[in-house]
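I have a structure I would like to understand better, so I am pasting it below and will then ask my questions one at a time.
Shown here: the complex without one of its protein chains, the others still in place.
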Amino acid sequence: MSDLRALTDRAAIRDVLADYCRALDRMDLAALAALFTRDCEVAFGPDPRLTARGRDDLERSMARMWRWRRTAHHLGQVRIWFDGPDHARAESYVLAWHETSDGRPAVLHGVYRDRLRRTDEGWRLSHRAMEMNAAEGAFHVPIPPVERALPPKGWCAPEGLDG
Amino acid sequence: MSDLRALTDRAAIRDVLADYCRALDRMDLAALAALFTRDCEVAFGPDPRLTARGRDDLERSMARMWRWRRTAHHLGQVRIWFDGPDHARAESYVLAWHETSDGRPAVLHGVYRDRLRRTDEGWRLSHRAMEMNAAEGAFHVPIPPVERALPPKGWCAPEGLDG
Partner (left out) sequence: MSDLRALTDRAAIRDVLADYCRALDRMDLAALAALFTRDCEVAFGPDPRLTARGRDDLERSMARMWRWRRTAHHLGQVRIWFDGPDHARAESYVLAWHETSDGRPAVLHGVYRDRLRRTDEGWRLSHRAMEMNAAEGAFHVPIPPVERALPPKGWCAPEGLDG
């Protein structure tokens, strides 16, 4: 793939990731589902209520987000790797801020792990999974954790650094 | 517009958006105002204290940000659309963290909605408006909300998902 083609594709893929968050925070679920391939597989975690297959199923499933009064999905860094000219993988950080129906914040520090495919409609998400670095407040959705290495035997915390 | 030109312009526009946040968090208001066109129109909301016309007026108006003890404006995803070779629209997520003079956090989960123009000085902001997905803590500035669709009739929240 030429450098220019790769850069253009990366920009197009980032746009898809951004449009997902935009549609989600507006609860425009038809626009959200249209960012996925027709045969998409989505699993934010193993719980069946967090999985969907195909656009219609995804649109129905994401209706669960109405249980939040408001949301704000801030994307951070995005990493993209190409597998041939028409397939890509992406990993993107998200700070997903939600508010419960009674006004409490529920924050997910997560990572989207995606596969994308070039289609006649442009780049589309064919697989989306999620992992989380952490959660805060009223966020208790069972999303699998990012794997974090344990300290070596005998490691001791430095003293006074946070004093 | 060629692909390469579009990519270079997108990068230049992103730099303008980043420089705005940098200048704001440093309260370098002359540098901030210089990122706008001379005839710029800025309206963070309908309140007259949130609007400005032209660089001098903007610089004066943004002095209100000194009421915060400290700020941190984190940009998230940025979407850019071109209207011809010298005009663009941009939409960018911002997590705007502020601290009140007595030490309380005040957080805005917002979206900048911009128009930009290519000038002799480079890309400059000609219009800036703002909407917000949500606010937290001591943030009470009257910024218009992002439009969020309501659930369809008869929608019920899934049970136990957040248990």
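Structure notes:
Which chain is which? They are A and B, in the order written, and residues in each are numbered from 1.
FYI, contacts are C-beta pairs under 8 Å (C-beta built on N, C-alpha and C of every residue); 3 or more make two chains touch, one makes a residue touch a chain.
On a predicted model such as this, the values are computed, not experimentally measured, just so you know.
Within the entire complex, the positions of chain B that touch the omitted partner chain are 4, 7-8, 11, 14-15, 17-19, 21-22, 25-29, 47, 49, 63-64, 66-67, 70-76, 95, 97, 99-101, 105-106, 138-141. Listed here are the chain A residues that touch the chain not shown: 3-4, 7, 10, 74, 76-79, 91, 93, 95, 109, 133-134, 136, 146-152, 155, 157-158, 161-163.
The criterion applied here is as follows: only the chains that are shown with their structure count from here on.
Separating the CA-averaged centres of chain A and chain B is a span of 23 Å.
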